[in-house]
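Quick one: the structure is below, and I'll ask about it shortly.
Removed: one protein chain of the complex. Kept in place: all other protein chains.
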Amino acid sequence: MKLIMIIFYVLEVIAGLSAVCILFTRNIFYGALFLIVCLLSISGIFILLNAEFLAVTQILIYTGGVLLLIVFGVMVTGKLLGKPLVVNNKYWLLGCILGASVFATLPKLFSDVKFYSNNSALTPEGYNSINQIGILFMTDYVLPFEVTGILLLIALIGAAVSISAFTLFKKL
Amino acid sequence: MFPVEHILYLSALLFSVGLMIIIIKQNAIMVLLGIELLLNAANLNLVAFNQLQPQTFTGQMFALFVIVVAVCEAAVGLAIVLRVYKYYQTSILSEISELKE
Amino acid sequence: MEKLITIEILTGAALLTPLISFLLCLLIPVRFSWVVTIVAPILLLISTSISIYLFVVVPNNTSLLISIEWFHVAQYSFNGNVEINRLSILMMPLVTMISFLVHLYSIGYMVGDNGTKRYFAMLGFFTFSMLGIVLSDNLLMIFIFWELVGFSSYMLIGHWIEKPASASAAKKAFIFNRIGDAGFLIGIMIVWANTQTFDLQEILHMSEIYSWQTAASLCIFCGVIGKSAQFPLFTWLPDAMEGPTPVSALIHAATMVAAGVFLLSRVFPLFTDASLQVVAVVGAATALLAALSALNQFDIKKILAYSTISQLGLMVTAVGVGSANAAMLHLTTHAFFKACLFLGAGSVIYALQIANRQTENFDVQDIRNLGGLRKKLPTTFFTFIIAAASLAGIPFFSGFISKDSIITSIWYWSGNTFSWRWLLLVAIFVVSFITVLYTFRMVWFIFFGKEKQSASAVTEPPWILRVPLLILASASVWFFIAWSPFNPSGWFTTLIGGLPDSILVTSISGGLVLLAFVTAWFVYTYKKTQIKSLRILQNGFDLDIAYQKLVGQSTVQLATVAETVDRKWIDGFIHVAAYAQVSVAHVVLWFDKYIIDSSVNAVAWLAGVAGSFTRSFQAGKIQLYIFWAVAGLIIFLFFILI
Amino acid sequence: METGLSETLELITKSILYILPEVILAAGIVTVILIGLATKNKSQNLIVWVTLLLFAASLIFTILNWSLYTSPVQLFAGMIRSDDFSALFKILFDVAGILTVLMSMTNDEIRETKFKSEYYALILSAVLGAHLLTMSMNFILVFLALELLSISSYVLAGFSTNKKGAEGSLKYFLFGSVASAIMLYGFSILFGLTGTLDFSSGDFVDRLLNNQTPLVFVAGLMTLAGFLYKIAAAPMHPWAPDVYEAAPMPVVAFLSVVPKLAGIAVLTKFTLAINLFGQSNFDWQIILSIVAILSITVGNFSALWQTNPKRMMAYSSIAQSGFLLIGVVCFSIQGIQFMLFYGSVYLLVNFAVFFGLQFFEKNNVNSIPSFSGWGRSHVMVSVVMFIGFIALAGIPPTAGFTAKLFIFTSLWSAYEQSGKDILAWLLVFGLLNTVVSLFYYLKIPYYSFIKTSEKIESPKKTNPENYLALVLVALVLLLFIRPDLLMGWLNRINFVL
Partner (left out) sequence: MSQYLLSSLIFTPIAAALFVLFIPNEAKKTFRIVTLAISAIQLGLLIFIIHQTKDSTFSSFLLTEKANWFSIDLGTWGVLQAEYFVGIDGLSFSMVTLTVLIMLIAGISSWTIDKNVKGYFILLWILNGAIVGTFVALDFLLFYLFFEFMLLPMYFLIGIWGGPKREYASIKFLLYTIFGSILILIVLIALYLSVQNPDVQDRVVHTFNLIHMTDAANYITGSILNPDKGWMIGAHSARWWAFVLLFIGFAIKLPAVPLHTWLPDAHVEAPTPISVILAALLLKVGAYGLLRIAYPIFPDIATSLSWFVALIGVISIIYGALNALASKDLKRLIAYSSVSHMGFVLLGLASVTTEGVSGAVYQMFSHGIISALLFLIAGVLYDRTQDRMINNYSGLSSKMPMYFTIALIGFFASLGLPGFSGFIAEIMILLGAFRSFSANGLIHESFAIVATAGLILGAAYFLWALQRMFFGPFYIKSEIKPSQLVDLDKREYSMLLPLVLLILVFGIFPQILLDYINPFAQHFTDSVLNAVRTIQNP
């Protein structure tokens, strides 16, 4: 138990630190890598929180899919220019004001609140969350599930249209 | 049982850092990273709150959908960024400001 | 009963014939404008005959009311009642007859004028309006006709449209009258607020005297001041002489200006003691100032104009001292002799203009250019001198009787013990003294003395100009009024009512007139050198200041002071007021343009500034957009939570 | 558990009937794409007509579905609810879809694009998103539907073939993503507080009632941020002008109506829930009033000096969002009915105006001063636009006036009932801004009718879409003369929210 708590805290610290590092790094590439670290540690937290399926999805889709896309994007834009992948910062002050005020407010509010909990019956042993999730997808959440399908299709079309426009007007 | 507050603090941190990245970083792709952070902050919340009612999966389900949406957004967003890049030869946001008064 | 109906119809006919003349004159095409010179006098003749017939036929103490409702508002009626009473029966023939004679005279006088149509139309319209004043039994109707005579006066003064001076004189006359009329209108409003009627039948026969009557009567008197050219609004009348001379005779001597005096007599019961005292003082002051002015004029028509003002002042004084009858008597006599004088002056002008057609810049109206015309213009001279004698108040002429009765009334009014009223009496004596002086001066310069170059080619004007003169002159002799040359009782007193009479006053005033005559003879005739020096000195003055230097004699000096007061102060005040008004108007316009308008523009500008402020968030930078949006949310948050 | 499962599945199959319009639209997306692939995007007409047909079918089934329920029906385990309120909005979306397609038919940018099928598929999906958004009762579906609508819109906004199109698209995307992420964060907190994602359920309200902390307010505000972004209300409005300026005309027309109405629909449902039927510690009425005041003021004042007609219309749409919000602010059934009336009128008017603007755009009239003199050579379309503008400004004899009158009436009665000063201020601001709005609404008519210009190009004759605009304007006039035609209908609707 204690070890798990330590792992939990370590994961939390890693996630937080890597997020902050994205803020401070000036290299997009490093930024993307930090994000991978951050997301991976979050997926670790997910596992600890009994959300194994979610954690796997997180790793597969995010670190595998999203970030690949991003890194690809970074490479493309970087290559085309031939400039170093350095990001300039602007509006430091504004950003800090905003971030500070959010970060000052939210935890304070969170700590004052008693969240709804219904843990009278703890998770039964051998409770198969993946199985349950599968059933839920096909029953209660079938509509969102289908909508997600359409959403993906539209995203595909949209991305295709945008990118094709990009290739189409290469001559520009 | 893991302390929910801790996860919430982490999510608040991720959220504010995400917002700061969005505003401060000049590169469009970095902004995309910031948005991902925001979404993950929300996901953390959802999963954490789901812990408080362990016999249900509501929060987790939501988080799953959020991840899918994040993918879609990332894909479309990246496509748009690339397109803009083609026209403007830059992904620095403050230089992409032809549309104004 | 049958007879009364006839009277009604006849009155209506007399009233409306001039109106028909007006309409006909308007409708006749320009090509046939000569027709109007025939139609208009004939119609006036008809009106005159009817009036005289009525004058003869209607019993003396009749008060016949013809009720006509004009319109009504709720329970209040606005009537157009016509009342035939002793005053209207006297005034009707007076107005129509003089008008007819002026029509007749104008046929000759206005020959060759291209505005004949308009001229005769307005004469007809004037006569109609004047009859309206005379016949109305309603204060509002009197006011209406009062304004209408003002309008016809405007049109006739400005008859010679091309002459800038006549246009400004016309305007001046109308506006001065309007100022008086505004007062009149306020008086009318006071009467209305207190009685809710305008019928004089009711207003004049109230059982008790109310306090508002003082205010009302004084306001109505304002109208009289304007119309009858009383102090301080008399300066328009001399200017009004820019109009054709027959018009001056009809409107600005005999009838319209006398309408004020008529009105005073008509609404006399409305006047309280306090207001009557004001009337008397104003009248006397006018009489004195105008007489002094008249003594200082060279323009023949202006002398007559000032003399008219002075005589009107006398009449007003008479009303003020409570003797409306005396005023009416003087009004009647004055109408004839002053019309005669004006027409006479007109025929002098006419004759000289014909004779001096070739001479440029020749002012025929300046008495200094005239002289010795008695041989060239015998008829004119004869009639003129009769009328002048009447004006001067020489015994055996009508003017003497009427003026005498006025002085007698003042004499009685001023009482036996010394009071400020004596001053007024003295003033009136002075006026009648000066009257003789300026009359003598005028007559002497025109008809006596050496014959001038200008007079060489002069011939008598045509008969159509002379006949009216003769008729009017004959009406200026004493027997026209009364059998006794020293006592007013005659047809007039039987019609209007008794007049005060005092042998003492009669002899005093007769003596005074003779004394004045002698003085005048001494000054102007016996000491001819003085006249010469006067004439020589005059050549150097075309400015008022220089004019002042000329006068060494006290009377002339006084006269100059009077004129300076007139020109510099009263007229000057009006001018200053007018300038002030115009400049205020300009300031107002400026205010309008820059302050009120620009406040509207300022609002638009502010809206624009606000717009550019809200737009300034829109710099095209997406991150700033996001910042502002999120910051907005946070501000909301703090706004609500804290 | 097992029996429950089969019952659930049975219920789901039954539910499909209720979402037939949505099914049609979803199938339509695929159909259109397939047609596009088959014809290599060459047969424009076929795609257009199929799309029209799909919208018409959706419209018809939406209307027909009305007979299925007399009271609201919960579908898909409480994910969505079929009720009168959403049905009405769905009709509006379908009409807007039809009008957008008709408008696109003659738009040069759309005709020349290589992606016709994709374009129409995106419109279909956006309308589908709007449909789902108004029906959804669950945060998950709200989020998904909103994203469906948003992602379609992002791409649609970039359909211009020029630089600006890409920029607008990017800005829209970034702003939208951030807004929806913030909204999502709000959802997550609300989930934590209530343990449910179904915001129409009694649990949601009860648990919030028992746990009224500032966090509820923060979460509510974050959630609102997403909705306000959809309706382009202050302070979530800055994206609108840039996006409108860049997007093709039919898309602008579409964006100014469909997302806005969908957003206001879900916002209405959400605020009614979060306001806890008036028992909330936090006064959402005040928040929404401030938002409305800000939107109206910012929109109107910024619009004053615009020279680009699209940009001006963007600000106008911001201001109109404020007016729509007034209906929500009232928190009364009348308010919502009047808001619906306002929304319907707004749809008709906005499309009429955009039809006109598109016509002029074709003739290279791209800035407001260049409208000079066009009113005289093209009387009909100018008059149509003019009536549209005065309807937007709210001057009789247009339904715009009636709508404003109704909206203000409900606001007033809300004020009378609650006595909150902010509502009176809202009323005052609303009225004063009506005057301000005239300054810019009449700008184009002013230039086109009163200014003169020498160089008017030869007119393109026969513009069928102008006649369509005429029909819309005629409807607006008709609704002024007989507002009860629509209001009577709205009145009969059973509003259980």
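Letters A, B, C and D name the chains as they come in the text, with residue numbers starting at 1 for each one.
Keep in mind that, in the parts below, contacts are C-beta pairs under 8 Å (C-beta built on N, C-alpha and C of every residue); 3 or more make two chains touch, one makes a residue touch a chain.
From a predicted model like this one, the values you see are computed outputs, not experimental measurements.
The chain not displayed here makes contact, within the full complex, with C, D.
Within the whole complex, the absent chain has one touching residue among C:186, C:204 or C:385, and that is C:186. Shown as candidates are C:151, C:429 or C:486; the residue that touches the absent chain is C:151. Checked against the full complex, the one of C:126, C:174 or C:350 touching the unshown chain is C:174.
Across the interface with the omitted chain, subunit C contributes residues 70-74, 76, 140, 143-145, 147-148, 151, 154, 158, 161-164, 166-168, 170-171, 174-175, 178-179, 181-182, 185-186, 188-190, 192-194, 196, 578, 581-582, 584-586, 588-589, 592, 596-597, 600, 604.
On the side of subunit D, the interface with the absent chain consists of residues 332-334, 376, 379, 390, 395-397, 401, 405-406, 408-409, 412-413, 416, 431-432, 434-435, 438, 442, 446, 449-451, 481-484, 487-488, 491, using the contact rule stated above.
Note that only the chains that are shown with their structure count from here on.
Taking B-D and A-B together, the chain pair joined by more C-beta contacts is A-B.
Centre-to-centre spacing of subunit A and subunit B amounts to 6 Å, using the average Cα coordinate of each chain. The centroid of the Cα atoms in subunit C and the matching centroid in subunit D are 80 Å apart.
In subunit C, the residues that touch at least two other chains are 615, 618, 620, 622-624, 626-627, 630-631, 637.
Touching two or more other chains at once are residues 90-91, 94-95, 98, 102, 105-106, 110, 115-118, 141, 144, 148, 151, 154-155, 158, 160-162, 165, 169 of subunit A.
Remark: subunit A residues 105-106, 109-110, 112-118, 135, 138-144, 146-148, 150-151, 153-155, 157-158, 160-162, 164-165, 168-169 touch subunit D in the complex. Remark: subunit A residues 90-91, 94-95, 97-98, 101-102, 105 touch subunit C in the complex. By the touch rule above, subunit D contacts subunit B in their complex via residues 139-140, 143-144, 147, 151, 154-155, 158, 163-164, 166-171, 173-174, 177-178, 181-182, 184-185, 187-189, 191-192, 195-197, 241-242, 245-246.
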